[in-house]
Each structure stands twice: as C-alpha cells, then as structure tokens.
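One structure is given here, and the rest of the page talks about it.
Certain chains of the assembly are absent from this excerpt, and the rest are unmoved.
Chain nomenclature is as follows: A, B and C, assigned in order of appearance, with residue numbering initiated at 1 for each chain independently.
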Amino acid sequence: MKVGVVVFPGSNCDRDMYHVLTDVFHFDAQYYWHEKGLPKNIDAVILPGGFSYGDRLRAGVIAAHSPIIKDVKKIAEKGIPILGVCNGFQILVESGLLPGVLLKNESLNFMCEWTNLIVENNNTPFTNQFKINEKIPIPIANGEGRYYVDDDTMKKLKKKNQIVFRYSEVVNGSSDRIAGVCNEDGNVVGMMPHPERAVESEINPIDNKPSSRIFESLLTTMGVSK
Amino acid sequence: MSLEDQELSELKSKIGREPTPTELQIVAAEWSEHCSYKSSKRHLKMLPMTGPLVINEKGYDSGVLDVGDGYVVTAHIESHNHPSAVEPYGGAATGVGGVIRDILSAGTRPIAIFDGLRFGNVEKDLQARWLFKNAVTGIADYGNCLGIPTIGGEVEFDECYENYALVDVAALGFGKKEHLIKNHAKKGDIVVLMGGSTGRDGIGGSQFASDSLESEDRSAVQIPDPFIEKLIIEAVLQARNDGLIHAMKDLGGGGLSCAISETADALEIGIEMDVDKVHTRESGMHPSEIMVSESQERMLIVTSKIKLKKLQTICEKFRIGCSMIGQVKSDNQVHVKKGKKTFANLSADVVANATLLDLPSKKPVYLKTIETEKKFKPISDYSKTLMKLLSSPNIASKIWVYGQYDHEVGIRTVVKPGKDASVLRLDNGKFLSAKIDGNPKHCYINPREGAIGCFEEACRNVVCTGAKPIGMLDHLQFGNPKDPEIFWTFLESLKGLTDFAKFFEIPCVGGKVSLYNETPKGPIKPTPVIGVIGLIDKKPSVSQKISEGDCLIIIGNTKNELGGSEFFEYVHKFVGGKCPVVNFDDSKKNMNSVLDLIKNNLIKSAHDCSKGGLAVAVSEMCMTNQIGCTVSLDKVPGDKLTVDRILFSESHSRYLLSFDKKNLSKIKDLLKNNKISFKEIGKFGGENIQFNNKIQSVVKLNVEKTHRVWLNSLSDLILHGKTS
Amino acid sequence: MATFSVHVTIENKLGISDPEGDTILNDLVLKGTHKTVSKIKTAKMLKFTIKEKDKKTAQSKVQEICDDLRIYNPMVSKVIIDVFEN
C-alpha cells in the first residue's frame, strides 16, 4: 500500500498530507519530486495543495507540464486511485485528467473558511465509505476555486456520475456548487477543500469523522481493513 | 543616500583616510537608523532579554525560546511602513518576506505569521481604503503562497495615519534545538549568496525607511516574489538538515552591505567578496549599487569548501541562484572587490557599529492638558450607541481580513483567528499561543501606561487560551526622534514595557524600532505594538459553545478610564481623558486565576475586555455563540460610575468568563481564595444582548441582527463604500 | 532573423462572466463621477520577445506556444495575437 505524494516547486500542503497519511492512517507514503518518475508498483497517488510555480499564469498550468505528470497519466489509465486536492485538483484539470477549469472565486479574494460538502458519488476510491448526501465539514483555502464547465460538459458530468462533491451552500460561484469531480472511470478525483486539514479532532472544530472517511475509503480500496 | 557631515568626519577619522564612493554607500546604509539603531540602541538595553527559556547565540535575527523536549520556538517582528505607504501591496508583502527570512536564518521552519495594520480613517478617506485593501492582499498573497498560516493580528484606523500606513508583521518558527544554526566561521570558509537575483529595485530602502515620506524615493519600492522565497525556505531547511550551513543571515535593510559587515563583526572574521560573482538581474550595476541593493528573497550563507558542492546541488534542485561571492579571512575587514580591483576595504567593526546617539528628551506640552475631560452631550439611546460602535471599523469583525489569509495550512492551528489569541499545536504535545496588540489612542494620552496596556492586553489574550506568557516582542514605532518631545514618548513607552516585563518575568526575545514615521500632517501617535507568546503544557482552552442558562462572571475592576477609548474617540470625537492604567499586582493575580480556572476545567470560555469595553466584549461573546445575555451593570465591580463609563471604559486586567452554572461555587471559591475582585454579572439565554441598570433596561439588541452588522460592516465599507 | 514583440491578450470568451471587470465598474468607476463608462472587461497580456525569420513565423510560433502549453484555457478564454517588429 504505497502512496505517492507528488511535490512540485511551491507545493505547500505536501507535508500536511504526508503527516495525515502516515501518522493518522498508517499508509506507507513517500514524496516524489516533480522531475522524477513514479514507480510501477505504486498503489495510489496524491497531488497536494499549495502554489505550484506561485500560481503564475493560472493555478496549476505550469505544473501540469512537469515530467511526473506523464507518469500520473499512465497510472491513471491503469485505474490506480489518484487524488488532487486544491492545487492538486487545479493541476489535474490543467493536465486534462479531469474536465473543467477552476476560475478566480467570485469574491475575487482568497477564501479560507469552513464549508460543508455533500457527497454525490460514493463510487470512487475516495468516497466508497460514504452514504450519498452525507455531509462533510471541511475547510477550503484557495483563490482560484470556482469550478466551471460549459453546458455540454456539465451534461456529460451528470450522465457519467462524475460530480463527487457539492458545497451545501453557495461558496464561491462554482457551477452547480461543484467542489469535486472525477474522471469517467472514477479513479481520478479532484477536490478543492482540504481533507488533510479536517481529519484530526484537535484542529477540526466541528467533526473529524466524515472527512476521515475519504482516507478510510482509500484504505478499503487498497484492501486494508481498518 | 548619504552620511551627515559629522558622521562623515567621524568615518574619516576612524579609517584615517578619505573613504571611496563605494565605502560611503556601504557605511551610509549600515549607519542608517534602520540598520544601526543609533538613536535607540543604548536605551533598548534596559529591556530584560534573558530568562530560563531564552537561548542566546551571536548573530541571530530572531529570538529563540526553549519549549522543551529538544524543541525551540523562534520569534521576530518587523515593519514595512514607508514602503507600504507608497506601494501597499508590495510593501506589505515584502514585509512578510523579510520577517520570515529572519526566522529561517536561525535554522527553524516558519510556522505562523501575525499582522498589525494601521491606516487613516477608512470611512472618509479613499486613499486609506486603497492602502488597507492592498496591504491585506499583499500579506495574503505572500503568506498564502509560502504556505505559512497567518493566524492573528489586529487592524486599527486612526486619523494620525492619514496618507500613511503602519504594516507590522511578526512570525514564529519551530524546530529542533540541535538544528539551530550555530553561526560560526573560520578562515577559508566560503560566502554564498543564495536566492533571487540582485537588481536596482529597493536601492536605498533602509535609508528610505529612516527618512520622512516627503522625499519619496521611487526606486526604493520592491517587487515581492513569494515563489522564490518558498523555494529558499525549502532549500535552506534541507541544507540545514544536511549540516551544510556554518552561519546564515538574511538580506534585509542595507542589503549586502549590512549582511556582510554584520556577519563579519558578529563572528569576528573578515570577509572578502567580489561583486562580479553576485548574480544580478540587470547589467552594468555599479559595485555600490550591488552592495546596497535591497532586492528581496536573498540569503547569505557561510559554508566550507567541501560542503559547497552539496549546497549547490540543493540550489539546483530548487532552481534558485547560488553564487559563491567571497571567502572568510582572518583580518576582520570587509573587503569588496570587483575582479581584482578593490572598491571598499573597511574594518567590520567600524561599519557595523555606528556611533550611538544620546538624543535629548522633553515631556510634550500637550500632555499637560490631555487628561482634562470635556462635557459631553448625554447619550439618549445606548442601544444605538452600542450598535454604532459594533459596526465601527475598529471594532467590527476582522473576518474580511483573516478570511483572506490561509490560517489552516501547516495543520497546527487549534484556535483559529476571530477569538482572542490563536493557538498552534507543537510536535512535542505542547501548544503555543500568541497575539500582537497595540493601542496608539491610549499611548498618545499616556505613552508609558499606554504601552504597558498593550503588553497586558496581549498577555490577557494569550491567557484566555490557557497559556502562560513566556516571551515578548516589541515593536516601537514613533515619529522623528530628533524631536525631544517625540523621543520622550519613546523613552516612556520603553520604560513602561521594561517595568512590566521585569515584574512578570517575561523576557523580550525580539523587537524592532521604527522611527521617522511622519505623515504630511505630522508625527504618528506613539505606536508600540507588542507580541506575546504563551506556552500551554497540556491542553489549550478551546471555547465551548455557550448555552442557555450559562453564567457570566467578570474578573477585575472597571474604573473611570475612558481616555483614548473608542467611545470617546468614535462616538464623542474626543481625544483626551484618563487612559487605563494597569495595576501590576491585580494584573498578575487576575492572570493566574484565569489560568487556574482553565486548568481546573471550570469554564467554557474566557474573553478579555478591551476595545469598546464591557459592552463590546459581552456582545462579542453573544454574537460568536449566537445566544443572548442579560447583564446587570449595577453589579459590575470597581469604581462607582455612570452607565456610559461602566459600559465603555477600557480598564485593563478584566476577563469575562462563561461557564455552566454547576461550577459557580467552585469558581467563586477559587477566586475568593485568590483575593480577586469579581462578580457574577449576567446569565446567557434568549435572543437579546441586554444591559440593565438595576431594574432599568439600558441596552437591548437582537443578537442575530447585531451579529450580521458586526460581521459585514468592514467588508461592506471596504468593498462597496457603505457606511452603516 | 529578426526580433519581434508579440502581444498575446488572453480574455474571456463571450458568455463567460468577468466578476473582476464588473467589480471595477460597479464598485469603483460608477461609484465616482464617471458615468459614461458602460462596461469594463479584464484581460491578461503577455508580451513575448521572440526571434524568428519573419512576422508570420513569429505569429504562428507564438500561437503554437499558446496552444501547446495552454497559455490560455480554451474552455473559458481566447487569445488575440498581435505582432510588432522591433
């Protein structure tokens, strides 16, 4: 159960994610620098949040051209679970692994606040321990987090059940309040909120159990019983 | 940029010859107020700087505190006032960058940022609004990109900052004690300049910071590059882990001149460097320009010949510049060459140690009459007055500010901004609490008591989280020190802080002096800003939700101290009166008692009483808990006072405690035992914030509605120009 | 070979909202005394300095860069490319 945490220049939630993976859920996690390749036998890959390349030009666009993304794409095709969080989601979108685009928040500001997610698809490696419509208290922290797709893509997303999370209320102007999506196969998931900031009760002022299920889902997928 | 005549002759006599033009530039940069502290240094020595937890090492740019189990916390505070007043976005952002590098240079990872922001009257003054908005974005963009949470701060508006800005930034670092950089160097070691390239931007910045703003120097503006800074942080920490750093210093005011001469002086070495080796952004820069450029995001590192390769490999990985610019000599000289040619060769001691001044001081004339109160129109509707205060820019929620700051990254933030102090968890199971506070309105009326008040307020905030104060940072911001009246206010504030620090045995672990803060209308009010760091051994006090039937106790006396209060200044537009004075004994007793109550798990939450007085503090508790409260003003302990004074006096050492009724007798016993002045003054419940005087209702406000106004009025004002 | 300055303007496609332009218009310009402005659209510009054999190659080369490297996101934006001889 090897989980890779990809590190780009400017990633800044890599260490948080690593801590949660190893110390809280006891995965065998390892960092991979963006210029390196990923090993063949990896079991899951996580692209953490941050400001890769300082968010220059557009969040995620420069990192999407990193050498490691080629490997991420190969692994994605094999059906291995891949999760992009915040900037990781932006990178997945910019590299074409996920549909849509993340635009500047309607407020035009960086927003750091606690939100509630609603689970819309519990058929992904990161949501299989949820019930549909379950609520997850979780924080966001982003400037470019407004998910947008054109009408045709939206239809497709709905048809193929690719909407994974919605905000329970309007947060930043995302199309249909979308907070996370997956690819058609469901193994590549991207989400703007930060699960790694919500799984420990010490720093979660509301309830840490729902977001923990994101990682427990991965454990289940990988055949590890809790 | 130049030396004063008398300084020039002093330099000549010290070196026994005419200085070269490059030497003149280097010395002018280093002898500026900003770098040399020439006006303040001899007085700053009065502050207590040692204590059982303080680790002192030569050459540290930040204070180091031992928090046990092999871990240390580092702390520093800085301001970027002049640059922020002309380019608020870049000025504020590079301010963050600078203080972060100070934390980094001790060898610790930065884990938190605090910002203290002061501007003119944002309700009337569009320029102030523009400055404020852009400074906030500058801090947000920089800190967020670095992935260092900005977890607290303060915001204040006062007409004395018209056309000006005070942007203070404090930072905390954390690391293993064994990883602290020991700052040593020996002959033959290599001097490396790491990070961004050197350009003409920011030339003369430190002198700029020491001039009044009239001489606006355009080239002194710096462009922030948080992305490079982030790479520097990771590269430096990796180099630290690999033991590649013998000594390190960040490049701040005075650029290379300052970094080279101070490193040479502190480590008692000589440094010979070649400006041709510095990676520059533009061609054709003169040696003196390279030496005084204040381009941001650069670090000076001393390493050995053998370790250099490894250091270069790390820099290559992060794609940041790494120039070997010189080497360590045994002669204590700062020797600047361009190729073979010498441009400066001065003793480090001469450059790094400007002659300290002993400026005259004199009690300001205005203080003679400032305490005399005017007669005021009586308040006819206290509900309206309280609502007005709660929506005023100084008291309204600052969520528009901290909501733009990533305050969660790093997953340490246990108590988030929006309460009193914020709390971080540390790797050894302990918790760190910190807050910065200032109060120029009080300090203007009484520079000494005002400064003590800021210190006590920061302590109170930290104590409300269950933390014991273990260190203090001071940032002393005043006008032109050559004015004896201003210098007197500086000395008074400093003496007050010293007394308090000694009495409470809270060592000063870092600080900064910023002088020449003058606006076109004159000097700013004295503005010391105090940061207090507290440590929690076991469990922090995280506010529990207050519910129906819970009780409210106030600790501490309410006195006739409306001078400099928001009530006088915002409601009555009056500057004057008697400002709050801290009684040291009461202060200590109250602090310890609150800590005792928290330790014994007796209360749900503690909130300190400060700006806006009791009325505002109770309202804040109600609003953040979405519950009403009925308070009896006649029960409030202290002087016999009129209703307005009980509601709005800003007397110090007061705490509001909420708790379950079942703990009442235990709490009372503990407080009585500790000989504390306290009273049970209210009950939570219902949907109104209500203050009664005996049987008469004085204030009645709906919690939900008030909450909405308090929460949104600052952003409405800044974004849409709405005043409520 | 000659050096060209190529201006790439990245702007929203028709129908994509531009909250920033709207905010500058409504909260800044129209709040003041400037009532003759009816719309503000924001765009981002990149000015390339490029060495190519002629204007046409410079243009097509930059277009290629923009497409290949996703200098703009085609779902929401378009680019306008103007070439100037130096």
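Simple rule for what comes next: contacts are C-beta pairs under 8 Å (C-beta built on N, C-alpha and C of every residue); 3 or more make two chains touch, one makes a residue touch a chain.
Being a predicted model, the structure only gives us computed values, none of them experimental.
**Q** Just one representative per chain kind is placed here; work out the formula for the complete complex.
**A** Copy numbers over the entire complex come out as A x1, B x1, C x2.
Basically, only the chains that are shown with their structure count from here on.
**Q** Distance between subunit A and subunit C based on Cα centroids, please, to the nearest Å.
**A** About 30 Å separates the centre of subunit A from that of subunit C.
**Q** Just curious, how far off is subunit B from subunit A if you go by their C-alpha centres, in Å?
**A** Once rounded, the distance between the two centres reads 36 Å.
**Q** Measuring from the mean C-alpha position of subunit B to the mean C-alpha position of subunit C, what distance in angstrom results?
**A** One centre to the other, that is 41 Å.
**Q** Enumerate the residues of subunit C that touch no fewer than two other chains.
**A** Subunit C, residues with two or more chain partners: 23.
**Q** Residues touching two or more other chains, restricted to subunit B: which are they?
**A** none
**Q** Okay, in this complex, where on subunit B does subunit C touch?
**A** My answer: residues 719-721.
**Q** What does subunit A use to touch subunit C in their complex?
**A** Its residues touching subunit C are 57-58, 61, 64-65, 94, 100-101, 103-104, 106, 108, 148-150, 153, 173.
**Q** Any idea which subunit C residues touch subunit A in the complex?
**A** Those in contact with subunit A are residues 16, 19-20, 23, 69-71, 73, 75-76.
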